[in-house]
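Just one protein chain is left out here, and the rest sit where they should.
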Amino acid sequence: MSYPKRMEMIICYSLLWIFFSGNGCFFSSPKEFIPLNSSQVVFWDRQTAESAVFIKTKANEFNEQCPGLPVKVEKAGGYAEIFRKVSASIQARKLPALAVSYESMTSEYIPTGAVVPIDEYLYDPDIGLSKEELDDFFPAVISANRYSDFDNKLYSFPLAKSVLVLYYNKDVLNESGIPQAPETWDEFYNHLQIIKKKTGKRGYAISIDCSTVSAMIYSFGGEIIKGRQTLFDSPEVIRVFSFLQQLIKEDLAYVIIPGTFDDQIAFARGEIAYMIRSSSLRIALELIEKERPFHWGIAPLPHATNFSPVTVLFGPNITIFKTMPEQQKRAWLFVRFMTSKENTVNWAIETGYVPIRKSSAEDPKLQKFWQEKPYTKVPFDCLKFARPEPNLSGWQQVRDMVESAELEVLTLMNTPDIVCHNLKKKADAVLNLP
Amino acid sequence: MFSINNIQNKKPYYLFSIPLLYRYFIKLVIYIFLFIFGLIVSFPFLWMFTTSFKTLEEATTTSLGIFPSHWQWENWLRVFQLAPFGKYFFNSFLVAGIITIAVCLNSILAGYVFARLKFPGKSILFAIIMATMMVPFESVLIPNFILISKLGWYNTYPGLIAPWCANAFSILLLRQAFMTLPEDYYESAQIDGCGHFSFLLYLSVPFVKPALITVALFTFLNSYNSLLWPLIITADEAKRVVQVGLTVFSGDAGIRVNLLMTASTIVALPTILIYLIAQRYFFQESIRVGLKG
Partner (left out) sequence: MLFSDKKNKRPSHLIPALIMLLPSFVILIPFFIFPLFYAFQLSLWGGKRNMGNFVGLKNYIIAFQNPLFWQSLKVTIYYAMMTVPTTLILGFVIAYFLSKITRGKGFLRTLFFVPYVTSTVAVAMVWRIFYNPQAGLFNFVLDSFGFPIQRWLLEPRGLLHILSWGIIPPQYGPSLALFCISLFDIWHTFGFAVVVFLAGMSTIPKEYYESAQIDGARPLPILFHIELPLLTPTWLFLITVQLIRSLQTFSSFYALSPAGGRTMGTTENLMLHIYSQFYEYGYWGYGSAVAIFLSILIMTLTFVQWQWARRYVFYQ
C-alpha cells in the first residue's frame, strides 16, 4: 500500500475506534460522590442578600463554637434553581454538603443514592437528639420529612418552616370601610367587590404558584392525592379554579408574572389590599416599610365557609448529601445547632419563618416579640392546622403542570372542569411511570 | 479586499435620473426614518443605563421619562455588595481570555498547516475539521457535560474552558489568510535555510494579523456572552461567570429594578466598549462572511 493511502486508513480506523471506544471507558461503574468543596461544608440556600444575614451570622457563630470544617452559606438561586443545580451535581457526582429543598425535590434525589438518611445521626447517642428534644418538635413538621416511597426514612430535616398566610393592607381596607381581614373565602370575595366599588382598585394580585393552589385546595376541604392518584378532578379543586377564574372575570384580581415580586410593590403602594404569600415575606415587607411607611397585617388563610382553617406548610427542609463522612457529620451538627431551642427562637424573630419547636411558645424573648408585633404571632398560630404538600417522587413535575393549569384558568383559556380533567390525566401519568 | 472606506465613498448614481427636489426629499425622508428607527433601537440601552442611576421609586413608576432626577451613584456600589460581581467578572475574563488565546494559537497552527504544508492524509483531516463545523451545539451538550463530569472537571475552570479551545471556523479563516501569502515567499525563505517551521510562522504571522485579531475578538465576545455552557457546568459562586451571575441576581434584586439595571449595564459594558474600539474588525469579518458564504 502506498504511504498516503496508509495514512488515510490509519485515520479512518482511529475514528472508528473513537466511535466504539465510548463503550469501554464511559460505561464505568457509578463513581462515588465527592464534595464540591473539600475544605468547607457548603450549604446551598435560597435566601437573598438581606434575609441571608441571619443564617450567615449563625454559620459564623457555629464555626467559632464548634471547631472543625467551616460551614459556608451560599446563595444558589431560588428553590427551582437549587433543584436544577443539585440535579446536575448529582449527575456530575460533586455535591454540596447540604442544601434546602422541598420534599418533592428530595424525593427526586433519593433514588440516586445521593441523600444521607438522617435517622442515623438523629438517634446517635453522642450527636443526636434525645427523645425529649425530638418530641419538642411539632410532629407534623418531622413526619413531613419521612418519605413513604422510600421506607419511611427521614431523608430531610426541617430547618425552619413557613406557612401560607394572607397579607392585608390596612390603609386600603380602611379606605373601603372594611374593619378586618376576611376569614372565609366568601368574605374575601365580598371584600374584593367592596374594594372595587369604593376605590376602583383590584384588591388581589395572584402569583402563580403550586403551593398556593395546594393551600387553597386544602382550605376548600379537598385533598390533592390519594395513594398515587391525584384528585385534581374532585369538586373542591374545580371550585378552587372556578373561584380564581371568577375573580379574573369580574376584574377583582389580576395576575403577576411568576417569579417576580410585583405584588409586593403594589402592596406597599396601596394598589392592592391582599396578597397570599409565604410568611417568610414578612422581612421584605418590613424593609420596604422602613423606606415608605404603610400599615399592614397578617391573617390566616381564608377557608371555605363550613370548614375549619387550613393552610399549607412549607419552608426550607435541608437535605444532607453523601459527600464524605466528616462533611456529613458537620452538616448534621450545623442543622442541630440551627434548630436548637435558642436558635429556633432567633429564627422566628429575625426572619419570617416560624419556630418549629413547641417549647418556643414559652420562651420569654419570643413572647415579648409577639407582643410588640402581634402580626408575627399569626403564622405560629397557623402551624397547628398547616399541612405539608405531597412528597411523592415525580411531584416536582406535577408542580409545573399545576402552575400551567393555573395560568390556563386565569387567562380564561378554558373552563375549570376541562382544565382539571386534563391536569389529572397528565399528573397521574407522571406519577405512575412504570 | 474590501475595506470599510469603500462603503462610505459610494454615491448613488442612479438618483441622477430623478429631479433634484425629489432627490433631496427622498433623502430627507430616509434620514428621518432612520433617525426615528435609531432612537427606537437604542431606547432599551438608554433606559437600561439611566435606570441604573435611579432610586427604586423612580424605577418602578411607569412613564416615558428616562432621566433620573438624582443620579444615584450608590447603586453601582450596592450591586457589588449584594452579589460578588467582582468574582464573576474575574471568572468571565479569565475564561474568555484563556479560550481566546487557545483558539488563536490553534487556528494559527492548524490554519498554517492546511494552507501551506503537504502531507498524506491532509484532505481527510481537513474534512474532519469541516465536519466539526457542522456539529450543532446542542447535540454535544449532554455528552460533553457527562464527559467533563467524568473527568472530574465539573465546576472547575478546565471544565469551563476545555471544549471551546479550538474552533473550526477560526481555523478556516486563518487558512484563507495564510493562503493569500505568495508562494515565492515561502520558497525564498526555505532557500535561505529557514527550514524550521516555527520560524516560518514568525515570518508569516504578522501578515495575517487582521484575520487573527478578528478571530480573537469574536472568540472573546462569544465566550463572554455565552450562557448555556457555563450555566450547566458551574454550580457554586466561586466559578460563576457574569452571565449566569446576572440571572441569579435577577432573583436576588427582587423588586429592586434599578439595581438589576445597574447589573445589566455592568455586564453589557465590556463587550460594547470592545466593539466600539475595534469596530472595523467586526465589519471585516461580517463582510468576508457575507461574501464568501
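Letters A and B name the chains as they come in the text, with residue numbers starting at 1 for each one.
By our rule, a residue touches a chain if its C-beta (ideal position, glycine included) is under 8 Å from a C-beta of that chain, and two chains touch if they have at least 3 such contacts.
In this text the structure is predicted, and so the values were computed from the model without any measurement.
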Contact residue for the chain not shown (choose from B:91, B:204, B:234 or B:264): B:264
In chain B, positions touching the absent partner: 2, 4, 6-8, 10-18, 26-27, 30-31, 33-34, 37-38, 41-42, 44-45, 47-48, 60-64, 102, 105-107, 109-110, 112-113, 117-125, 128-129, 131-147, 162-166, 168, 171, 197, 221, 224-225, 227-228, 231-232, 242-243, 246-247, 250, 257, 260-261, 263-265, 267-268, 271-272, 274-276, 279, 282-283, 286-287, 289-293
Absent-chain interface as seen on chain A, which is shown: 3-5, 7-8, 15, 18-19, 22-23, 26-27, 30, 80, 83-84, 87-88, 90-91, 108, 111-112, 208-209, 254-260, 262, 265-266, 396-397, 400-401, 403-408, 411, 413
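The rule is simple: only the chains that are shown with their structure count from here on.
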Chain B residues within the chain A interface of the complex: 56-57, 60, 81-83, 119-121, 124-125, 128, 145-150, 152, 154-155, 232, 235-238, 248, 251-252, 254-255
Chain B partner contacts - residues on chain A that touch it in the complex: 3-8, 10-12, 15, 26, 28, 31, 36-37, 42, 44, 48-49, 74-78, 81, 85, 88-89, 91-94, 96, 259-262, 264-265, 284, 288, 291-292
